[in-house]
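Omission of a single protein chain aside, the complex is shown with its protein chains in their original locations.
Chain nomenclature is as follows: A, B, C, D, E, F and G, assigned in order of appearance, with residue numbering initiated at 1 for each chain independently.
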Amino acid sequence: MRKYELEQLLHNVKHSDLTIDDAVKQLESLQIGDLGFAKIDNHRELRVGYPEVVYGEGKTSEQVTEIATYMQAKGQNVLITRSNDHMYETVVKACPKARYNPLGRTISIVNKAYQETSSKISIIAAGTSDLPVVEEAYETAKIFGNKVEKIIDVGVAGIHRLFNQMDRIREAKVLIVVAGMEGALASVVGGLVDKPIIAVPTSVGYGANLGGVVTLLGMLNSCASGVSVVNIDNGFGAAYNASMINRL
Amino acid sequence: MRKYELEQLLHNVKHSDLTIDDAVKQLESLQIGDLGFAKIDNHRELRVGYPEVVYGEGKTSEQVTEIATYMQAKGQNVLITRSNDHMYETVVKACPKARYNPLGRTISIVNKAYQETSSKISIIAAGTSDLPVVEEAYETAKIFGNKVEKIIDVGVAGIHRLFNQMDRIREAKVLIVVAGMEGALASVVGGLVDKPIIAVPTSVGYGANLGGVVTLLGMLNSCASGVSVVNIDNGFGAAYNASMINRL
Amino acid sequence: MRKYELEQLLHNVKHSDLTIDDAVKQLESLQIGDLGFAKIDNHRELRVGYPEVVYGEGKTSEQVTEIATYMQAKGQNVLITRSNDHMYETVVKACPKARYNPLGRTISIVNKAYQETSSKISIIAAGTSDLPVVEEAYETAKIFGNKVEKIIDVGVAGIHRLFNQMDRIREAKVLIVVAGMEGALASVVGGLVDKPIIAVPTSVGYGANLGGVVTLLGMLNSCASGVSVVNIDNGFGAAYNASMINRL
Amino acid sequence: MRKYELEQLLHNVKHSDLTIDDAVKQLESLQIGDLGFAKIDNHRELRVGYPEVVYGEGKTSEQVTEIATYMQAKGQNVLITRSNDHMYETVVKACPKARYNPLGRTISIVNKAYQETSSKISIIAAGTSDLPVVEEAYETAKIFGNKVEKIIDVGVAGIHRLFNQMDRIREAKVLIVVAGMEGALASVVGGLVDKPIIAVPTSVGYGANLGGVVTLLGMLNSCASGVSVVNIDNGFGAAYNASMINRL
Amino acid sequence: MRKYELEQLLHNVKHSDLTIDDAVKQLESLQIGDLGFAKIDNHRELRVGYPEVVYGEGKTSEQVTEIATYMQAKGQNVLITRSNDHMYETVVKACPKARYNPLGRTISIVNKAYQETSSKISIIAAGTSDLPVVEEAYETAKIFGNKVEKIIDVGVAGIHRLFNQMDRIREAKVLIVVAGMEGALASVVGGLVDKPIIAVPTSVGYGANLGGVVTLLGMLNSCASGVSVVNIDNGFGAAYNASMINRL
Amino acid sequence: MRKYELEQLLHNVKHSDLTIDDAVKQLESLQIGDLGFAKIDNHRELRVGYPEVVYGEGKTSEQVTEIATYMQAKGQNVLITRSNDHMYETVVKACPKARYNPLGRTISIVNKAYQETSSKISIIAAGTSDLPVVEEAYETAKIFGNKVEKIIDVGVAGIHRLFNQMDRIREAKVLIVVAGMEGALASVVGGLVDKPIIAVPTSVGYGANLGGVVTLLGMLNSCASGVSVVNIDNGFGAAYNASMINRL
Amino acid sequence: MRKYELEQLLHNVKHSDLTIDDAVKQLESLQIGDLGFAKIDNHRELRVGYPEVVYGEGKTSEQVTEIATYMQAKGQNVLITRSNDHMYETVVKACPKARYNPLGRTISIVNKAYQETSSKISIIAAGTSDLPVVEEAYETAKIFGNKVEKIIDVGVAGIHRLFNQMDRIREAKVLIVVAGMEGALASVVGGLVDKPIIAVPTSVGYGANLGGVVTLLGMLNSCASGVSVVNIDNGFGAAYNASMINRL
Partner (left out) sequence: MRKYELEQLLHNVKHSDLTIDDAVKQLESLQIGDLGFAKIDNHRELRVGYPEVVYGEGKTSEQVTEIATYMQAKGQNVLITRSNDHMYETVVKACPKARYNPLGRTISIVNKAYQETSSKISIIAAGTSDLPVVEEAYETAKIFGNKVEKIIDVGVAGIHRLFNQMDRIREAKVLIVVAGMEGALASVVGGLVDKPIIAVPTSVGYGANLGGVVTLLGMLNSCASGVSVVNIDNGFGAAYNASMINRL
């Protein structure tokens, strides 16, 4: 339930367009939905603006499907991250509207589309290997109703590729920069624009990359000031943040 | 030089309120100012929205004063972070408007005040020991023209102290959460609001705190989605980000 | 052999209800049982209160079965942790009373039930993915004769789920808090109750979680005072400790 | 305010031994005491069993004195950890009952002694260099009303020194084991007793000791089951935990 | 070629029992044997006392067989560590005397047995899971001609198991202590004997064991003085060292 | 397009050997080639001396083949590192000139051979297990037109093997030293020659080798001055550097 | 003694311009000079091209002076790194030609100037705080006879400052890139030039910079291929390498 829906409901009660009994029933759905192995936070959309997102890793396809079915029945949009082929096949049987992005490993079920924002989120990525993270971010931003644009393979080893895209980049309201290795792209972009940047380190690299920790720490030590950072490969978190900012 | 000033200048040229010669002279000041030991990026305010901020650590009081004097002569606001008593005494002789915040270790020189924003940044801190970082963030947000509020000593060990402040917290447009130790405050706040949160880990703690690295990594692993993170004790960076968002 | 059994035996000798010869035979069983590849510490239950627990990882199904058979023959309860399906199938042939918890990966053989305690251990877990650790702790506490309760999916990202459970939590004599990611749940619970808390970090998380090390260090740096910590995913150790405390 | 005091108060109201007005006034003191730079959690003793403990590090002598004075005025006991000579000299002027333990760096002000427990906490330490942590734990346990005993310099390099003390050790209800270097003492004691053990790693050692991190991780990997761990040098936390258990 | 063999050869030349031509041929074999993918150090046995040992990991079964055949042709003993079933099957076809220890993953080919030492190496291990390392050490010590004894499953969690074996332990000339987890066994043994101890940390453990690094660092920080350490799981290196000492 | 080719083209335009239209078409190929999932940097050879090298890891065989086909069509040499058997089979169908080095995991397609240098790069390796890195370096140096020599299995444990090769080593213009374990070979060679050394740490080793990080840090701390270091197992990067130096 | 000097000497002997006795005396000076606390490697210049450089840290001013005097007596140039004011004052009394660079902390004594190279080394630095490392590199390159140029404060946060200098940068034969924080400057420069780059990470930064380790690892993971790396703050090592390359 979104804020304006709650206001509408109360307005209806006030103007007798809704009986108190019916209002109570609808409001009762704002409880925690207890599925035994999980407690669904129905109140969340009202409180923080978005419904719960399902983190697929470590859950069975059956558990995920049960959660998705429950949320769909409440009329909520459903986003499942870190899913896989088998999970999708199980979910789509119960929720035929489910759509799978195999590169980003997300399942999206849109039951009640948000109106698309007029302002734009740009997702900028250094290399081809960063694409799975880009896609996770893209799907997240999309289901939350944002206009989104992807600008990929513009790493600093061939910096003219980035400069060619600066006009498009400058049009965005908030930027997500996805990079592996030393993560220099965040610093370079940060020095060129006046928009908030959310940097996502990826685990792309080899040797002493330490699974992305080096990229993560590099981005946190960025010499550019306007950069904040989320966890390694956390495209979802970056898009969640960007979405909050884009809707301000 | 801010964007609207540039537009004004070009407008004046167009309408013959400014000779081309004078315009050229003013625009020439958009070069890099070379002080020998440093190149001042005069173009920066136009490009990313704020003038350069001077990082005091590792510079002599004389170098800092020279930079401050140069920037003041250009009519820019000056913010010096990681300064100290001696640095302030040197700077204030050359720039009498300089003001010192000893807890936050900042020197501020306001030559051209920004108009204060109507929306608000809230800086929320877990404990008394986090105050130096709070103050650095506060001064940064202030000189960039933001309305700012401090809410301190509301760590999760006595969580009712936080809940008492939720109304004030919910009024802000963007939140800075400052905490040491395990950094749980960021997660708890993140689960309660629908605003972007910039978390600042502090080096407060003892034993296996590893100088704030544990707090940093904890915040990056936050179970709440709306949290992005800046470097340890980096109050300046958090406020810089928050300011960008607050002005959107 | 438990303490009261030893006292009973000596009492029987004193009152001639047991011949010295028979007593000697029974006491001889308090030696180390040497199976070649392992030395079973029969004396342990008398010394530290519980029989040896078998750590299944790195042992063959045959070795584990041999140990279980040996201990069963001594009339001891048997708990095997970190087991697997194949191990269970091998054990249950030799010890038909064996019961398997596939989520917790434990095999339990109750030969001589302890009397259940009147006081209660509560196991509180942040998320669904923490369930394997919860189950290991639960089975351990159970076989040692404790009353145990599980309260799951109450992580701090939706803190009202935790508050809904505070009454049940306050009834326990000792608490086990299981959480991954930043481990904030331990701190929040620690600030709300006057009971000892044993925190178990789990390896749940992604990116810079470092296999649970971040959670571990976060819990050790908890801003709440009443928290002590065991190793990552060590549900057994937590329950072992809690059981010692619960029986005080 | 302790629990029985609250019950007494309510009882008095019920039997008209206290006017409602007076009860309200007393109960109002259960608010947070706001000193500007700190919020004192007056409610804490009722909620978790002990009043707030003041962590001296990073606070000025003046701040600590102000807090101590405030708490003393409420009739609470005061414990200040990580204090120093100068801090004590400042505090004792305002609170003449203050007592200083220079080795443990604690200041204690007993305004309302707890009744001493009949059961005992034993603090066992490996070497002479661990004494500061022992003393911090000792003072903490003392002010919380526990019977406490210190058994020092019984490290495993001369294990007969430990065995000589086993009878005394076995009498305790809960054990605190303090050790540096490889921390083996916790494992050895853990294999010999049936009592909960709280292990405190100390930063004693040299070379690759990494400031106590090696000891910390060693204790967490202890092959003995009944060991839980607190942060490096955290004598206070260990005693706080032990005290909770000792009072069960 | 061993030292006494070289002396014999030169003696034979001197007393004309060997022609210079034949001596030259034999001495020429003291060159490096170049197999293309490897250079066999034939001179090694003369220089450091033992022939080269073949580290199987990362080599193909064919490469290992070629090396073994080459060394056998020179009449040298062959020890292959970190081998596997397939490697053994390949080697044994070419070298029928090859013997495989599947637990220790070693292949031994004795072409010229050393005379067994009268003094003894004791290999002491904490638990059943340490057996692979014990076996690697055992086979290494054996092929180098040492009398060796294994004493296993005597970890400090049941320290009487160790004390039962002290007489046998005290008979050895040099000790190898193999342990995982916190590695306390090395410290406890080190405090009880007057013999050099070579400690081998194993990667046995879970949670924050970090693949044996915690054990390694714990052993290096041992509070007992007579302990030196080799790499994680390096049973070979420990036995190589012990053998050098045992032959002094 | 190489520099001299560009000069030739412009020369041809000047002397009317090439129409301006044709020149424009050829120069247009100096754009970025956009394949959708990747942007090929055609301008690179002109700018930094070599065409782009394709890093195979994390790309599909189809993507790699598409890139190779594109570059071949431009007449460029193609080097694919971190490839595999399947990738080769796919590439060779489209580009029959492709040659595979299975040990070094490289695919090379020479369309326009560079003239071989007269000066020499020597690749020196400590052991047999370092060969994959040696081969990657060798293929890289070869396709860039260098004379190259491999000197393998000369680790410091049998240092006379190295001294036997010093004459060959001294003939090189630049040295690549490949080693695992403690990486001492780089220091020893560095103390013996007057040529720049590029050290490549390999992930060869076991126990506390930490996947090559120990070797990497050891080489960076080399007591010999003329050593610079590239990432773990980065034979390509070392050869790329060496090639730049060899062509000076 | 340099190579051509040795050749001259032998030439003189051949043509009887030098008696054998005198030649022997001169050649004897190619021994190790034993000062008791140090062995001076007189042979080094002949072997690796440069005389020994004195690392001042951890040596007393007296020891350094004794070494400097000894080397000066041999007619060698002397370079002392990591020196300090007091060390200089002691050295200059014995060696009046000594010159001190307080920022770079080097003492240089030129007894026999090398002819300056025609090709150039460029030292490029990101910020003002990197200057000490720049100066150490500059003095090293100078005393070894190189033409050197410094280009400072061109970090990527204001990337046009770098682009303004590209022409000068492209003139160099070899580049040293000095940067702290995330070290992105090395990657950006590496993508723009066709010259070997030696990157020097500096310990400049704060928070999770880990004393330069983050910069070091970032540079090793650079997405640009032509970058090799030396130790943190090791300006000397970078210049030593660059000098070897510049003289090729």
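Rule of thumb we're sticking to: a residue touches a chain if its C-beta (ideal position, glycine included) is under 8 Å from a C-beta of that chain, and two chains touch if they have at least 3 such contacts.
No experiment lies behind these values; they were computed from the predicted model shown.
> Since one chain is left out of the picture, which of the remaining chains does it touch in the full complex?
Over the full assembly, the chain not pictured touches D, E, F, G.
> Write down which of D:V91, D:I109, D:V178 or D:V204 is the residue touching the left-out chain.
In the complete complex, the chain left out is touched by residue D:V204.
> Any idea which of G:I80, G:I124 or G:I232 touches the chain not displayed?
Within the whole complex, the residue contacting the unshown chain is G:I232.
> Check the options F:I109, F:V178, F:A224 or F:I245 and report the residue that touches the missing chain.
Answering carefully, the residue with contact to the hidden chain is F:A224.
> Could you please point out the subunit E residues that touch the chain left off the display?
The missing chain touches subunit E at positions 47-50, 53, 173-174, 190-196, 198, 216, 220-221, 225-231, 236-238, 240-241, 244-245, 248.
> In the complete complex, which positions of subunit F touch the hidden chain?
The missing chain touches subunit F at positions 126-127, 155-159, 181-184, 187-188, 190-192, 205, 207-210, 214-215, 217-225.
> Spell out, residue by residue, where the missing chain touches subunit G.
Touching the missing chain: residues 32, 37-39, 41, 43-44, 57-59, 63, 82, 203, 212-213, 216, 231-234.
Here, only the chains that are shown with their structure count from here on.
> Work out which chains are contact partners of both subunit B and subunit E.
C, D
> In terms of residue-numbered contact pairs, which of D-E, F-G or A-F coincides with B-D for over half of them?
Copy of the B-D interface among the listed pairs: A-F.
> Report which interface contains more C-beta contacts, comparing E-F against F-G.
When F-G is set beside E-F, the one with more contacts is F-G.
> Please tell me the distance, in whole Å, between the geometric centres of subunit A and subunit B computed from their C-alpha atoms.
It comes to 27 Å between the two C-alpha centres.
> Any chance you could list the residues of subunit E touching two or more other chains?
Subunit E, residues with two or more chain partners: 158, 207-210.
> Line, ring, star, complete or other: which one describes how these chains touch?
Its topology fits none of the listed shapes; call it other.
> Can you name every chain pair that touches?
Every pair of chains meeting the touch criterion: A-B, A-C, A-F, A-G, B-C, B-D, B-G, C-D, C-E, D-E, E-F, F-G.
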